[in-house]
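Sharing a structure here in structure tokens format.
Note that this complex is displayed minus one protein chain, with the remaining chains in position.
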Amino acid sequence: MPMAGNTFGNIYKLTTYGESHGKAIGGVIEGCPAGLELDFDAIQYELDRRKPGQSKITTQRKEQDTVEFLSGIFEGKTTGTPIGFTILNEDAKSKDYSHIKDTYRPSHADYVYEQKYGLRDYRGGGRASARETACRVVAGAIAKQLLQQVKVNAYVNQVGSVRLNKAYQELDLSKMDSNIVRCPDTETAERMIAHIDEIRKQGDTIGGVITCVIQNMPVGLGEPVFDKLHAELGKAMLSINAVKGFEYGSGFDAVTMKGSEHNDAINADGTTKTNYSGGIQGGISNGQDIYFNVAFKPVATIMQDQESIDKDGNTVTVKGKGRHDPCVVPRAVPIVEAMAAMVIADYYLLNKVSRL
Amino acid sequence: MPMAGNTFGNIYKLTTYGESHGKAIGGVIEGCPAGLELDFDAIQYELDRRKPGQSKITTQRKEQDTVEFLSGIFEGKTTGTPIGFTILNEDAKSKDYSHIKDTYRPSHADYVYEQKYGLRDYRGGGRASARETACRVVAGAIAKQLLQQVKVNAYVNQVGSVRLNKAYQELDLSKMDSNIVRCPDTETAERMIAHIDEIRKQGDTIGGVITCVIQNMPVGLGEPVFDKLHAELGKAMLSINAVKGFEYGSGFDAVTMKGSEHNDAINADGTTKTNYSGGIQGGISNGQDIYFNVAFKPVATIMQDQESIDKDGNTVTVKGKGRHDPCVVPRAVPIVEAMAAMVIADYYLLNKVSRL
Amino acid sequence: MPMAGNTFGNIYKLTTYGESHGKAIGGVIEGCPAGLELDFDAIQYELDRRKPGQSKITTQRKEQDTVEFLSGIFEGKTTGTPIGFTILNEDAKSKDYSHIKDTYRPSHADYVYEQKYGLRDYRGGGRASARETACRVVAGAIAKQLLQQVKVNAYVNQVGSVRLNKAYQELDLSKMDSNIVRCPDTETAERMIAHIDEIRKQGDTIGGVITCVIQNMPVGLGEPVFDKLHAELGKAMLSINAVKGFEYGSGFDAVTMKGSEHNDAINADGTTKTNYSGGIQGGISNGQDIYFNVAFKPVATIMQDQESIDKDGNTVTVKGKGRHDPCVVPRAVPIVEAMAAMVIADYYLLNKVSRL
Partner (left out) sequence: MPMAGNTFGNIYKLTTYGESHGKAIGGVIEGCPAGLELDFDAIQYELDRRKPGQSKITTQRKEQDTVEFLSGIFEGKTTGTPIGFTILNEDAKSKDYSHIKDTYRPSHADYVYEQKYGLRDYRGGGRASARETACRVVAGAIAKQLLQQVKVNAYVNQVGSVRLNKAYQELDLSKMDSNIVRCPDTETAERMIAHIDEIRKQGDTIGGVITCVIQNMPVGLGEPVFDKLHAELGKAMLSINAVKGFEYGSGFDAVTMKGSEHNDAINADGTTKTNYSGGIQGGISNGQDIYFNVAFKPVATIMQDQESIDKDGNTVTVKGKGRHDPCVVPRAVPIVEAMAAMVIADYYLLNKVSRL
């Protein structure tokens, strides 16, 4: 429901603002129904899962990421009015970025922001920084509470070529946070952590895949034609920094399947024998588990010198400086969950008017 | 800009209506700037590329798919007012569908529509039919004319396990329509056609991949944060019937790459040495080619009997009946192009207000 | 929910297209819940109330204004999918307008359309013609059926200086259509008709006021802050051709009142002793009757010669030609009702998500 691109959702709606090194980031949540008793610890818990400096395999920037709510809540409950909130930027070392004031870092948004807007807040990537996603986590945490019985769980499925070779049904999703890489399989998690650590020591970065599973879904969420449930989930995921691909249900594997294999036979109770559909048919949830994969590229900030240009088109060397994550997926898990929860909450509310 | 899900776009906006077997399908295009001289033959040409019955590897339903414009055009030019149009449904054999009146076909939208709305127009899949995409092709064809120098070309990259092992740069994209499967490589095209034909004879269906390339892009299109250009392209593609996945630039391959490999070094003129970014950085076009892949599942309608249930939960056998495509990708090429052109046109207009 | 200005509503949403002398006008209604059994005669009845040529005091253009529904309805019920419809333009005498091809009529939209868009469909006023409002009447008629117990009634309160000096409570609103001017007080109606007839003979036009009353309102409709119920009603009315003013409840009379007089004391059952609030407090309905006045200017098309300019800035005389209404209010009554019904239906649906 764009125009300027800072709003997500139709009824359950988040508008965010804020740059990486400004005074604060924040947002406004609209459309949260009145009467929801909020668990503030649960909200902060989600922020803590995303916050920088949480382990040796994440960026060393230190932010408390304490959310302050300014409105829309009275005596612990939502009032139906907009929920305004802010998160201060505390550890903003803007001087670290003076070297890129006039220089465009490869595969960053520096060049395109300057071309689009004619100027840019270069400090820490400005608005293009993933710091903005903290606001999504706040709105997602409230969406989770709104959804109650629907469970949204994401986990790291792949880091570089270290892959978890198990389906989500074989995993104990409650173990997701038991290690710093957020892969619920301990053995694979250890290999992932070792891999990230090695990459980090090289001053390099690596990509990964997050899988998200949504369980206990009601039937009927999704708005045909353009706003199919998976289309909105896809957009939600693709809007997260560093995401390069999205697939749901059978995904890219469906390409080599025949219809007779791929079709999900329907049981007497409306459930299906297989679930290649990924819980969505014709853009509408059918009550089966929704599951999807999100591909992340390696972070563009590396600790190596790179060739680039400055504002005037002169060839320059961009020094490997600044704090960053060697692999974005461990911290992206709560972001994926947050965006998924927001979509489901929004479509849950949208569906309230689908029939008389 | 949803709510009811039948509108796509922000400024350049398409609203569609129509069921597979109703009187007509149609739409309203809003936001097309005034003064555009329309090439009506070019619009009909795109519809002909999508229309059923065009070859032995597509459905045998016969529709002329002639578009009639009702408004918004005066003396051959757009007037800035909404462009209303209709396409009649001529070959609607609704009787073919009486057998599914009370039955839910596996992996179709029958069950979810009934659950969501309490009733459904079961004839030919109703609103869930891909017939609706003809309206997208109309709006996309006009978007292409609006874009002028920007070129949007899609082609079939894979059918089942028959894959085109060439990058788009190695292909002559002008040859796309020289064969009925719409793969610009003649030899691969022949193998794809043979494969589809074989699948068709089995009464089965098969998936595929379409690759789309957008060339001569201006710099600066894309709206951070939630409306990144690739996020909107992804949603556009995922809203097309049977799509299961989307990746752009390096896509899922980025997962196993290091930042030092993946970063696109910038040349003195602002172009990049490599283009793993797929022409988009931070959600904004950088002027390089945009390219992406779209994965399609096998069509759910097959000529084989399948187990399912009826409205009352009784187990039934769904007979293999009705006209359908053994593989959706040849006809989906113009749809992918149409959706891509609409996104680019919309973001081109959105970008007109990004700076003073 | 604009951008190009042809869409009205948030959930219950109408998008229209069409020019006065094009092939057809039409629209798409989105967001009508599934399962509503439609009374098609009631829809056509509303169109007949608006249609031209219905009496000696309306324009003599002859249009049947028969609506054809193309989608969204199955076996007489709404399906939840968009309702597309068209109304043909039959009596379009475009030649009558060749004299204004290059000339701007005073107080018409000719000049501004040409300046804004660079070209215009000058025939019959093109998109600026009130002919477009027929589509609103269709959507409003369905909204009325959706609302069921809520009653939306408008009537002519004033024509020029002939004023109905009775409050709506003193009138039998069911008599509204018993005369051609649509004033429920027979004696006043006769004076209004005589006045319009006299104005018509002078080749002139006259303004008027329509009062609208909405009864049996549920409590709680209205969205603070910017989308207060009366703000949306006001916009709805002001979007109707020729409207110059809107006031609700006490309206402009509130200016000279004291708070102690104006406040509506609350009874034990939540009703109020007086209703200066006009059924809306803080932008939200309180269950009392909503009532408002809409002021219409005299139609700009007159049968007298007027001074003006042509495209090149030359002074010209615009001849008094073309068919028109001497007073717009009799035919505007169903339009006012339609817009009011759409707003209430939309806010009724919006309110379904206001609390858990």
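Order of writing sets the labels: A, B and C. Residues in every chain begin at 1.
Keep in mind that, in the parts below, a contact is a pair of C-beta atoms (placed from the backbone, for glycine too) under 8 Å apart; a residue touches a chain by one contact, two chains touch by 3 or more.
Since the model is a prediction, treat every value here as computed from it, not as a measurement.
A.B. asks: Can you work out which residue in C:Phe69, C:Tyr155, C:Phe246 or C:Tyr348 touches the chain that's missing from view?
C.D. replies: That would be C:Phe246, which touches the missing chain.
A.B. asks: Among B:Ser20, B:Thr81 or B:Thr211, which residue is in contact with the omitted chain in the full complex?
C.D. replies: The missing chain is touched by B:Thr81.
A.B. asks: Looking at B:Ile11, B:Leu171 or B:Ala189, which residue reaches the missing chain?
C.D. replies: Going through B:Ile11, B:Leu171 or B:Ala189 one by one, B:Ile11 is the residue touching the chain not shown.
A.B. asks: Write the list of chain C residues that the hidden chain touches.
C.D. replies: 1-8, 10, 16, 104, 106-109, 111-113, 115-118, 127-128, 132, 158, 160-161, 199, 202, 204-209, 219-220, 222-228, 230-232, 234-236, 238-239, 244-252, 254-270, 272, 276-278, 281-286, 295-302, 304, 306-309, 313-315, 350-351, 354-356
A.B. asks: Name every residue on chain B in touch with the hidden partner chain.
C.D. replies: On the chain B side, contact with the omitted chain comes from 3, 11, 31, 33-36, 80-81, 224, 349, 352-356.
A.B. asks: If the hidden chain were put back, which residues of chain A would touch it?
C.D. replies: 1, 3-7, 10-11, 13, 15-19, 22-28, 30-31, 34-35, 68, 70-72, 74-75, 77, 79-84, 86, 116-121, 126-127
Assume only the chains that are shown with their structure count from here on.
A.B. asks: I need the chain pair with the most C-beta contacts, please.
C.D. replies: A-B
A.B. asks: When the centre of a chain is set as the mean of its C-alpha atoms, what distance in Å lies between chain A and chain C?
C.D. replies: Distance between chain centres: 46 Å.
A.B. asks: So what's the Cα centroid distance for chain B and chain C, whole Å?
C.D. replies: Going by mean C-alpha positions, chain B sits 39 Å from chain C.
A.B. asks: Where the CA atoms of chain A average out and where those of chain B average out, how many Å apart are those spots?
C.D. replies: That gives a centre separation of 26 Å.
A.B. asks: If I count partner chains per residue in chain A, which residues reach a count of at least 2?
C.D. replies: 3, 224, 354-356
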